[in-house]
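For chain A:
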Amino acid sequence: MDMIKITIDGRVYEVENGITVLEAAKRNGIKIPTLCHMNLKPINFVNKPASCRVCVVEMEGGKGNLVPACATDVRDGMVIKTTSARVLNARKTIVELLLSDHPNDCLQCAKSGDCELQSLAATLGIREIPFKGIQSTYKKDSTLSVYRDVDKCIMCRRCESMCSNIQSVGALSAVHRGFPAVVAPAFEAALGESSCVNCGQCVQVCPVGALTLVDNIGDVVKALNDPTKTVVVQTAPAVRVALGEEFGMEPGTIVTGKMAAALRRLGFNYVFDTDWSADLTIMEEGTEFLGRVKKFLAGDKDVKLPLFTSCCPAWVTFYEKNFPDLLDYPSTAKSPQGMFGAVAKNYFANKIGVKREDMVVVSIMPCLAKKSEVARPELGNGKDQDVDFSLTTRELAHMIKQYNIDLKELPEEDFDSPLGQSTGAAVIFGATGGVMEAALRTAYEVHTGKTLPKVDFMEVRGLEGLKEAVIDVDGLPVKVAVCYGLGNARKLMEEVRAGNPNGYHFIEVMACTGGCIGGAGQPYHHGNGEIIAKRMEATYREDAGKPIRKSHENPDIIAIYKEYYGEPNSHLAHEQLHTHYIDKSVKIEEVK
Partner candidate 1 sequence: MAVKSLADLKKMSSEFKNTVSLRENGDNVDSLIQIKVAMATCGIASGAKEVMDFYLEELDKQGIKAVVTQTGCMGYCYAEPTIEVKLPGKDPIVFGHVNVEKASEILEKYIKNGELVEGIIPVNYETVK
Partner candidate 2 sequence: MTHYRFHILCCGGTGCKASNSAGIVRKFEAVLKEKNINDVQVITTGCFGFCEKGPIVKILPDNTFYVQVKEEDVENIINEHIIKGRKVERLLYTDPKANAHISDSKHMGFYKKQMRVALRNCGFINPEDIREYIARDGYAALGKVLSEMTPEQAIEEMKKSGLRGRGGAGFPTGKKWELARTLVPNAEQKYVICNADEGDPGAFMDRSILEGDPHSIIEAMAICGYCIGATKGLVYIRAEYPLAIRRLQIAIDQAREYGLLGKDIMGTGFEFDIELRYGAGAFVCGEETALIHSMEGQRGEPTIKPPFPAVKGYNGMPSNVNNVETFANVPVIYLKGADWFSKIGTEKSKGTKVFALAGKINNVGLIEVPMGTTLREIIYEIGGGIKGGKKFKAVQTGGPSGGCLTEKHLDTPVDYESLAAAKSIMGSGGMIVMDEDNCMVSIAKFYLDFTVDESCGKCTPCRVGNKRMNEILDKIIKGNGTMEDLDTLKNLANVIKDTALCGLGQTAPNPVISTLDNFYDEYLAHVKDKKCPAGQCKDLLSYVINPEKCIGCTACARKCPVNAITGVVKQPQTIDQEKCIKCGTCIDTCKFGAISKQ
């Protein structure tokens, strides 16, 4: 490694050549504040517009201006001052400027306590703003998932980078110039009319309260307090490896049992697990996959391969908006959330003798897109929806706190039966590659009738954005691809559109960083990619500790097929557990 010497605040440090002043300082314990900068290493997400100017430092030589530490590379012999009177004054003035055009409503702001601007203002000890001028005001806007209050936007452009560069969605970009400049959909249309797919990654990276989630805690509390309702809750695989962070636990702490205990104390009548329906998803989707492969092997030229997974609702909306010509490719299986809702309101309600309309199904998801998914007309009976409300991990944490519960002190409890038992295959749904691995575990054994020599498919694991592998299914080479980030998904979809030259059979797509563990409803990572890696590690740890690790071996799954659905992809299963997709391409004339 090429090392050079630089001086920061009077001390000489040996640092790696080619890094920025910001990075060099950070590695030596000097944390230069930033607002716009974000470097989420695992996904190569770098937002470096050098536009907030909070990280400016004094550099000897040069043109004489202060330079942004985030975008200035170290040079041998460089002399940097990060705390001179000039730097401190500039930094404070800049934050004061930002605050002068920012609503003064920290106490009511959804981001209070998690806001990077708020904490920076506190650090710098800003008590009074010397300039009072007009503040920019814009229309508030909301989808079912994302709430936009761009009066709070500080033009860091992280959301724009995320939406355009990583997700290739391009719903958000800067509009206007000068003082009124702000990030908004094209023509300042409502987000819901734009190309937005509600993945919510913009919310996950927003440093302030300009982009937040749509809060459904109130709806859930109301249902819990309604004596006529039976309230059922399901929790997604990725929630249990992240919820603890909201209570000061180390990232990667698994809180499955404590979470079940908390949910029970919140008053849910049945505490179930989306992991259970994840196993069900594997049965349905795996069977569908095997069916298509069999047809393909039999020489059917019209069979649609590759099969795409359909668990991720942002991804589903993405292909509905961008690839309406390829709607036959994704699996018709509903997402685990959707399947759970269908089972709960059809099978389970009947089983416990509760009328469908008296049952309320709540889901706890790491996701913002799930809030939109629950409202899809296909996931209801025309009168009410299979899942009534979807809360995020963050909302659940808030709720637990509001109910005066100290998660840390709770005992570990189990989920209720019969929709609570799950396998390791379901647990790994939370991480990128997990659905693929779970499906392979089952498909292999169902297809070959043999026991897998090794349950772990290491080739589809890891934080790489786009992976591919050829899996030997007892002599049959199955070509798979796994990706997260919709930009990667777009590449694969375009390949499929061009005739699938790489010959993929099965592709898993998740919209968010590292899969659901990096979902937009998870605790804020504030740009720390390590947190996501730790959640991933915890996910596989939980899998490894499970007595049953293959979906088709889940006794409750076996039982429900025996008792109710008959077999995977049966007529009843199709009616309740499968869905269809709709062309939702955005027409620019309509947006205007």
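Please note the rule applied: a contact is a pair of C-beta atoms (placed from the backbone, for glycine too) under 8 Å apart; a residue touches a chain by one contact, two chains touch by 3 or more; residues count from 1.
A quick word on the picks: all candidates are chains of the complex that A comes from, given by their letters.
These numbers were taken from a predicted model, which means no experiment stands behind them.
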Touching candidate for chain A, same complex, options 1 or 2: 2
Residue ranges of chain A in contact with candidate 2 within the complex: 48-54, 56, 65-66, 68, 71, 73, 86, 89-90, 93-94, 97-98, 100-101, 130-131, 133-134, 154-155, 173-174, 176-182
